[in-house]
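Quick notes on the structure that follows.
Note that one protein chain is taken out, while the other chains of the complex remain in position.
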Amino acid sequence: MVNSRWKKYWQVLTSNNIGLFGLILLVIFLLIALLAPILAPFDPTDRVGAPFTKPNGQFLLGTNDVGQDILSELLYGTRISLLIGVIAAFISILLGCLVGIVSGYYGGKVDAFLMRLVDLVLVIPFLPLMILLAAFIGPSFWNIVLVISLISWASPARVIRSQVLTLKTKGYVEAAKSIGTNIKVILARHILPGVIPIALSQFVLAASHSILIEASLSFLGLGDPFTKSWGTILYYAQARGAFLTDAWIWWVLPPGLLITTLVIGFAFTGYSLEEILNPRLRKER
Amino acid sequence: MLGKFITGKLLQYFIVIFLMLTLNFLLPRLMPGNPLVFLAGEDVGFMSSAEKDAILDKYGLNDSILEQYGTYIKNIFTGDFGYSYQQKRPISELLMERLPWTMLLTGLGLVLSTVIGVMFGAISAWRRGTNTDANLLTVFMFLSAMPSFWVGMILVSIFSAQLGWLPVFGAESAWSNYTGMDRFFDIGKHLILPLATLILISVTSTFMIMRYSMLNVLGEDYIMMAKAKGVKEKVIKYKHAMRNALLPVATVFMLSLGFTLGGATVIETVFAYPGVGRLMFESVLSRDYPLIQATFLIITFSVVIANFLADLIYPLLDPKVGSRNG
Amino acid sequence: MNTVLSVENLSTYFKTDKGIAKAVENVSFSLNKGEMLGLIGESGCGKTTVAQSILRLIEYPGKVVSGRVLLNGRDLIKASEKELSSLRWKEISVIPQSAMNALNPIFTIGDQIMESILLHENVSKREALQRTKTLLELVGIDGERWRSYPHEFSGGMKQRVAIAMALACNPKLVISDESTTGLDVLTQAQVIALIKSLQKKMDLSVILISHDLPMVTAICDKIAIMYAGNIVEWASTGDLLKNARHPYSQALLNASPDLGNPEKEVVSIPGSVPNLVNFPNSCRFHTRCPHAFDKCRQEIPEFKEIKNGHYTACFLEEEGNHG
Partner (left out) sequence: MDKSTLLKVSNLKKTFIKKSGTFLKRRKTEVYAVNNINFEVNKGEILGIIGESGCGKTSTARMVMRLMKETKGEITFEGVNLCNLKESETNKIRKKMQMIFQDPYDTLNPGMKILDILMEPINAHEKGLTYEEKYQKVIEAIEAIELRPAQDFIHRFPHQLSGGQRQRIAIARAIILKPSFIAADEPTSMLDVSVRAGILNLLLDLRKKMGLTMMFITHDLSTASYMCDRIAVMYQGKIVEIGPTKKIIQHPSHPYTKALVAVVKDLNHFIKNREKLILDGEVDSTKEEKGCPFVARCPHKEAVCHTQVPELEDVDRGHSVSCHCHIELLEKTS
């Protein structure tokens, strides 16, 4: 039943260069993360060379201040960035969906309260709040995930609520009600199929935000101290003043480029998904 | 209508401030560990017990939690943010020193990024479907994908370290004692890179909203109508379309205040720019908890005040909110 | 006779992903001074595209590919932008489809009416305002309400404002594009009545675009019926009602119930409007026509005069086997 709808989305997604490009990027990063142990020439925690070695045949991107191979660090870092981004995005979308659906479907006072809450959360300057929270509850993988998702559920919640509101007034939902179909069937057959694609595009966008936020937190020294994400690598590069020397080319440039490319991968996929779901935008192209 | 709009917003902001104050109050008291560490910083280990007692007394830690809360609120509203035991100075003094720099940086950053975003967003929408539109879209999407601190680092690497054109860090040259115009130019020179970074990372949201909103407006019947009336293309663009398209931008502008101030925290860190954000970073590094909290509060206050100012301006743009009998 | 507008062989195409959509093809009709022409057709038949083509408002991916639109002898299709600007509103104006959206929400209605006056006539602001007030009074709105914003008016009132705006520069020709659709029956009738009385008072030529056949037959002097991008029949109202020649016109007349004739059995037209993208060279109505024969499927019937001022495009005419 939903098959043809998904087929249509898939067609639009792949017929659209931007979306296809984004998807390919995501697949590449997924592969890198999975194959990091095979791809990386060294263990990123081992001191394998002299500190501050310039790129050469052995260390393609040189070594850092303690002699670890930067390339290997980057390849392993993919795992952290990708994982945090995806998990945090997943939790925040889950929260967002819950709030959005409850708010949109039940309306009334529940809706008013939840939407006020969303407005509140949206006013708060979120990066400083994260810094505050991260500073107090201490840096760790799960704390970062928690902090990111606690603060980024609000805007997806709003988007999903408005989608539920639109779906609720659709004639076919009214019709199903007037036929005597019970509420569970209506939710499952008519509402959810309309919410899931939106939630998906929101998820993809949220993932790109989460990756950026994680990078920022790690850069401020609030990342997980036991694993090195791309943000952490840049934190050390900053702390050692690498960006003031020639080392910026192999130490500062690559991690940032990787973050940017991954975020672009998510963002392109997300925007083209959004375009598919928003007929008005689609028409104007 | 107008009154309702403003009072509704005011209430919302009061709740935000109240919640953030409460969060701030509770965080050090609820976290496991010695609350003294959170109230006075990590140096408590080196303090004598007399000193510790003095601090406990100052924060009224031996009072009931409600009394503590009362004192806390009273202190905040009398401008007493506490004392930084790390820096050995009252926190309000530190904040006052840093606030002007942050205001300079983010104020300029917001205005410029909004203007630039609006301009390019409008151009992109006017030329929808062309290469110009596609190129602008790609460029802006790339911009929004870059981590702010990294953009800053790269700019420093290129323009300061490699080319030597601009200063590396700070808000003005130390020990130079410039005065008058010289000082002005010196500050300007130091401002260029952080400002550029801030604009680069915050311009995309305005661009996207403006483009989208402009596309919608251009599809409206009244634009077609203006054309049919014989109104010149330029007048249609600037008079009829622009103001309508700006309405959603104004809303996003408010939402991006928090984002921009947050972004400024990171950027100030990269450039060692002596603003509130950098202060926050420094206090995180030295685990100076009272200072972390105070900087967070001051940033929240600024966002709320800026939001409120924007709310006051909004009705001037939208007659539906502004009209007396609407 | 004093011809104000003459449309000759007008064709407007739209580029789509799947090919060229011939939205308007080979449309011809004309309009005399003080005459009211009803342009009738179902949704998507191209009547609004005709209006936009006349007003030169077609934009990419649409294009007027051939034909002439002569307004008092001047070809609007060939006119330069500058000429157009001077012609628009002074010679030809439009009452748009939905006034709700045709008024800019952030300007007062007075501003918007004054804008069109100041744009085309060399008058002082004061004078323009005075005229704006007079115009508002003319359409039955208190002149002092010029300071109001569109959202402060009801639908019918906005429609009146749109009419006032269309008349701001005393145009010769007014095109009313479905301007009463969406209004309540009584409000609709009042707006139509207003248009009719203003037309008489100011000796205007009016093209009334509508899908409401009873309304058009009640107040128009002539009627042109459109189907799928073609005008299939064009005649005076009396001729059309008594002696409709094209099978589509006949079917349309039988399609809606008539309060004055309760015994009338309504009949629908089988099938649906064809897709106009890459439509083969044939009569566009052949897929639904009860009389269609081979020729209808292979050739395009010519639009020609069969009687004084009565035009139609149907092969039945030349075959002579028409009722």
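For clarity, chains are labelled A, B and C in written order, and residue numbers in each chain start from 1.
Throughout what follows, contacts are C-beta pairs under 8 Å (C-beta built on N, C-alpha and C of every residue); 3 or more make two chains touch, one makes a residue touch a chain.
Every value quoted in this text rests on a predicted model; they were computed, and no experiment measured them.
Asker: Using the document's definition of touch, tell me which of C:Ile20, C:Ala79 or C:Ala189 contacts the absent chain.
Answerer: Checking the options C:Ile20, C:Ala79 or C:Ala189, the one contacting the hidden chain is C:Ala189.
Asker: Which parts of chain A face the unshown chain closely enough to count as touching?
Answerer: Residue positions of chain A that touch the missing chain: 1-2, 4-5, 170-172, 174-182, 185, 189-190, 193.
Asker: List the chain C residues touching the unshown chain?
Answerer: Per the touch rule, chain C residues meeting the hidden chain are 42-43, 140, 154, 156-157, 184-187, 189-190, 192-193, 196-197, 211, 213-215, 218-219, 251-252, 254-260, 262, 266-270, 272-273.
Just so we're on the same page, only the chains that are shown with their structure count from here on.
Asker: Can you name the chains that touch chain A as well as chain C?
Answerer: B
Asker: Consider the two chain pairs A-B and B-C; indicate the one with the greater count of contacting C-beta pairs.
Answerer: Result: the pair with more contacts is A-B.
Asker: If you average the Cα atoms of chain B and of chain C to get two centres, how far apart are those centres in Å?
Answerer: 54
Asker: How many angstrom between the C-alpha centroids of chain B and chain A?
Answerer: Their C-alpha centroids are separated by 23 Å.
Asker: Could you check chain A for residues that touch two or more other chains and list them?
Answerer: There are none in chain A.
Asker: Mind pulling up the chain A residues that touch chain B in the complex?
Answerer: Going by the criterion above, the answer is residues 116, 119-120, 122-129, 131-132, 135-137, 208, 212, 215-216, 219-222, 231, 234, 237-238, 243-245, 248, 252-253, 255-256, 259-261, 263-264, 267-268, 271, 280-281, 284-285.
Asker: Which residues of chain B touch chain A once you look at their complex with the stated criterion?
Answerer: 12-13, 15-16, 19-20, 24, 27-28, 31, 38, 128-129, 141-142, 144-151, 153-154, 156-157, 160-161, 168, 212, 215-216, 219, 255, 257-259, 261-263, 265-266, 269-270, 277, 280-281, 284-285, 287, 289, 292-293, 295-296, 299-300, 303-304, 307
Asker: Residue numbers of chain C touching chain B in their complex, please.
Answerer: Touch list, chain C to chain B: 55, 57, 60, 84-89, 93-94, 96-98, 101-106, 115-116, 119-120, 149, 151-152, 165.
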